[in-house]
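Removed: one protein chain of the complex. Kept in place: all other protein chains.
Let's turn to chain A:
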């Protein structure tokens, strides 16, 4: 049998048999080389309670070349692109070793959620948010987990992440009061959110960004 196929089959089977790790690998279509992995968000992080799905493509020369992975579930994390789900992780690139498996790689992703590396970011805006205000970042990441990954969210409000009443301001990790203020100047709400997100208008940064600068960005 083809060594690659044998190995992938074995990996999928191993994962099925292992009940303790909570890591799941499923087929997406007929091909055993295009898979979907999922794992629960690690406890004690903003991702807790969410279920994160990962698109897995197994290249021709697997396991000698790294597996290709990206998040299907939107994740608010400095090392994950908030737009495409692309992941910045060394073992998916040059630090790959053939002894690593799909399961161990997914576990690495899980632990990446625990320990962000904002100095080597995939998503610079998210990384800036993380560096500026950890607590605000955590709120946003929790909110993303709630609406995209089916997480519980803050206990008091917004029990359902039904998607209908998604709060764009919270998704962008901004303060509603700030957005309202610039919206009142006559700018579109979505434009204000974009501009403030680009400027990282959060926490101690706000003091350093003049209103003129914001308006300049809005007029771009």
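Keep in mind that, in the parts below, contacts are C-beta pairs under 8 Å (C-beta built on N, C-alpha and C of every residue); 3 or more make two chains touch, one makes a residue touch a chain; residues count from 1.
Convention: contacts and distances are computed from a predicted model.
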Not-shown chain resolves in UniProt (candidates "RBR-type E3 ubiquitin transferase", "DNA repair protein RAD5", "P-loop containing nucleoside triphosphate hydrolase protein" or "Eukaryotic translation initiation factor 3 subunit K") to "RBR-type E3 ubiquitin transferase"
Option from A:31, A:65, A:84 or A:111 whose C-beta touches the chain left out: A:65
Would you indicate which residue among A:57, A:72 or A:100 is in contact with the undisplayed chain? A:100
Answer key for A:3, A:83, A:177 or A:207 versus the chain not shown reads A:3
Against the chain that's been left off, what residues of chain A make contact? List them. 3, 6-7, 10, 61, 63-65, 91, 95, 97-100
